[in-house]
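As you look at this complex, bear in mind that one protein chain is not there, while each of the others sits in place.
Labels run A and B following the written order; every chain starts at residue 1.
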Amino acid sequence: MTAAPTTLNRPARKNPTKNLLKTRELGIVLALALLIAYTAIDNSRFLSGQSIRDNLLNTAILAVMATGQAIVVITRNIDLSVGSVLGISAFTVATMMSSNPGLPMIVAILVGLAVGAVAGLVNGVLVRFGKVPALVVTLGTLYIYRGITYSWAGGSQVNADELPRHFLTFANDSLLGIPWLVLIALVVVGAGSLMMRNYKVGRELYAMGSSPAAAELAGIKVARNLLTAFVLSGALAGLAGVLYAARFGTVDAAAGSGYELNVVAAVVVGGVAVFGGSGTVWGAALGALLLTVIGSALAVLDINQFWQQAIVGALIILAICADRLVAVRIARSLRKRDAHV
Amino acid sequence: MAEANARPENQPAQPESPPARPETGPASSADANRTPTDRPARPKNQPARPETDPASSADAHRTPTDRPAQPENQPARPETDPASSADANRTPTDRPAQPTDSPAQATGRHQPTDSPAQTTSQHQQPTDGPAQTMGRPQQPTEHAPNQLTQAEHNERAAGSKRATGQDAQTARLEVVEVSKSFGAVAAVQGVSFALYPGEAHALVGENGAGKSTIVKMLAGVHRPDTGTLRVDGSDVDFAGPGDAKAAGIAVIYQEPTLFPDLSVAENIAMGNQPLTRTRQIDRKQMHATAERLFRRLGVPLDPTRPARGLSIADQQLVEIAKALSSEARVLIMDEPTAALSAVEVERLFAVVRSLRDEGAAIMFISHRFEEITALCERVTIMRDGRHVATELVADLSVDDMIRRMVGRDLSALFPKQQVTPGETVLEVEGLSREGIFRDISFSVRAGEIVALAGLVGAGRSEVMQAVFGVDPYDRGTVKVHGRRLRKGDPRSAMAAGMALVPEDRRQQGLVMDLSIERNVTLPRARKLARLGLLFGGTERAAAETWTRKLQTKLGRLSDAVGTLSGGNQQKVVLAKWLATGPKLLIVDEPTRGIDVGTKAEVHRLMSSLAADGLAVVMVSSELPEVLGMADRIIVLREGRVTAELTRAEATEESVMYAAMGQEVAA
């Protein structure tokens, strides 16, 4: 009585969902192309070398953070503390460089990574071993890390003239015409994408986000993987702090306030599902690029700069609407395919 | 009552019986729940705990007058049975107590070969072929001869070990005096049994007997509170499912545990993906492996498609492929066949048998006894978290198994009362929903029980959910007492006197975290409110009335409903809806996943409700239930009505024919 014999007669068919999902990143690329084309027609300066360079430099910091955030969101968690981690890392590194001007750049980067990794580890431990939801933990540490930075810095700030030259020029120096900042972002996004797509740990992170209960049952080392994700997110936010200090030169305790919103926006616009399990790191990076380009396009198109935040908000909503639409269409096509009526 | 007299001798002989058994005796839950009329009939039986003496559990709960009437139901005396794991796990010091039992019980025996001496000698003589195969009534024909011998050898070795209590062959997996409790609820208490290489071992028991807890302990999900697990003779302590997996234990859970966003092939490979030299995942090989497994199972699935959207049967097949891919030495299957068709079940069994013959130990949990007899050699029976008996399947009739699971006799099943139907209550006309069902028309009259039968996926539940308004529909009308209901609005259906006891108790029927009283009063909180306000007392009183009427076993009404057993949860769902005073009751799989005793209660309740003039629509996958309870049967196939049968016309064949369409005839 409980048989479903129809499954036997059905030939294996290629699934219809694959192509639909592929269009997600394609959609961002398309939107980006349209936006750039429209803006460039209005003002050709938008395609000048300097403009492109600025856009890429502005994207770099966001893309680095979006990589970490995408990994965390794919595991069905969220890291709202990244803005505060950027702040604490930027201030630490800036203070260190101003008092030890001789230190090479690589030390600054390593220190930034380490500070972020520790912050991320605290998040991860609280989420996994304290069994506190990530939203709550990182909301808490958003306050805590920012509070630590404030009580350390007080009202003081590190100015550009206190920082060593080689630290400041790092932001603008380039290798083979590509600025270091952009190069670092590319490496981070590339490595993140590769890890998530082709390595065991990456697939396990997807599995954990897709079905946390099944991941436990499958014997996946959930604790280790979750810590990895949070440490990565923290470390990349820490790296972003170093890049921030190098690029802007002036660092105070408020550095990176509210960045978490932009990072989450980039990830969501980039097609990472807030409930985990799907999306890609490079999609999130594309999301970061799109948000940045919109900002600069507004300036070029001479639109009230105050519109930018509203547009970001509208874009987030549009992105999740689009995802929902795709999901509904997939469900309908699966239903039709399996239906016999 | 000779056996009752023999028991006092038996008890001191078990020094290492778990100390966690103070409940032994009259205070035990099974006894406490017996109605007073039962008690005088067997006063001396009460001190005897079935699990301390697996042999006589059936007798322990039988009234003396029963016994002469059913001697043929107990052809094998368990305490002499070499296969009993209780014996196997007992130290030699236990043994002297047993012979004292046997003379008294031998009277019920019809197989002269079954005396202790003979059994022991059987297992010591490898040449004694026929006796060995009795544990495997349906020896599959496709086995190569050498495999067969190997299997026989295993069986024999295992058997001799069991008979002598010596380690002739180490158990692949051994559960020793294991206990586990969740909060105040003792899910498993002092359970012991062993799985041997090359054997398929059934684990049976009512829902709530502790089977799933055992499975989860073996899978490393739960850690036993006390007791030990042994793999290949050495103690193991699983810190998590990964450890169990590493020890070669693969588990197929009752509910599929797939990753919906990942491809089918990734789901299968998760945990031991093939890697390239750069330690990247070898997708090509992963897909090839999946395809190979699917061919072996005969499933036409595309390995690259995501698991999202697979039918339950397909999901279960992917689960099975997953377990096969890990090349497990112990395969544990928790009701793997619930969603499979007969053909798929047969194919699964063929694969499982070949695994078994390659030396894997199989543990199989099922409620379908015909599957147990088809697949397993031995069976372990559990009740109320305790071990009742471990026996050769061939030695037990289905009645024996049920009796030991339940711990008492079942009175007549399906107490259907004859009722003259009254006026028409429900009229459904031309109901259609694209891709789900089409042109469904039927009516139900007061006092009638109408069953919707069909295969899983035929659209029965979906039709009734649309009728009740929790699902939408595209075309058609639903009328109650001639008045048309608003589409997709359960409130309108409830106002018209409709009630739906849904298929999925955990997801649809109850809010598990909410208290019992809140659950019972949820659909009619509005009616209970005075001036729009609700006070605790009102809800409690209403809930108390109904849970008492249905004789629900509960602690406090303020306890979360999730703390109750499955059967009592179902009673809470019934209470919740009967409290609304319905004229039409829709019950979807009313007895799924509840124990045999409660099942009978639910049937009786339905019957008496119908006799009181309630119109009842029952969706059920259990043919005996459909045939036993329904006045009329409407059969659905692939979303359409294929037959409407009266009680007189309905037979197993006619219903199945209508449910399967031409496929049966062909």
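Convention: a residue touches a chain if its C-beta (ideal position, glycine included) is under 8 Å from a C-beta of that chain, and two chains touch if they have at least 3 such contacts.
Methods note: contacts and distances are computed from a predicted model.
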Undepicted complex member, UniProt protein name, chosen from "PadR family transcriptional regulator", "Sigma-70 family RNA polymerase sigma factor", "RsbT antagonist protein RsbS" or "Autoinducer 2 import system permease protein LsrD": "Autoinducer 2 import system permease protein LsrD"
Residue touching the undisplayed chain, where the options are B:M217, B:A600, B:L645 or B:A659: B:A600
Option touching the unshown chain, where A:L34, A:L47, A:A213 or A:V274 are the choices: A:V274
Listed residues A:A119, A:L142 or A:A215, member touching the removed chain: A:L142
Sole contact to the chain not displayed, among A:A223, A:I311 or A:V326: A:I311
Chain not shown, touching residues in chain B: 18-20, 33-35, 37-38, 179, 181, 225-227, 408, 410-411, 470, 490-491, 493-494, 500, 502, 507-514, 518, 521-523, 525-526, 528-529, 532-535, 544, 547-548, 551-558, 576, 597, 600-601, 604-605, 608
Chain A residues touching the omitted chain (full complex): 78, 126, 130-133, 135-137, 139-144, 146-148, 150-151, 154, 253, 261, 264-265, 268, 274-275, 304, 306-317, 320-321, 324
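Criterion: only the chains that are shown with their structure count from here on.
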Averaged-CA centre spacing for the pair chain B and chain A, given as whole angstrom: 47
Chain A contact footprint on chain B (complex, rising order): 219-221, 240-246, 251, 253, 257-262, 266, 270-271, 273, 275, 279-281, 298-302, 304-306, 308-309, 311-314, 317, 338-344, 434-438, 453, 455-457, 621-623, 638-640, 656, 659-660, 663
Contacting residues of chain A [partner chain B, same complex]: 1-8, 10-15, 17-18, 198-200, 203-204, 206-207, 209-211, 213-221, 277-278, 330-331, 334-336, 338-341
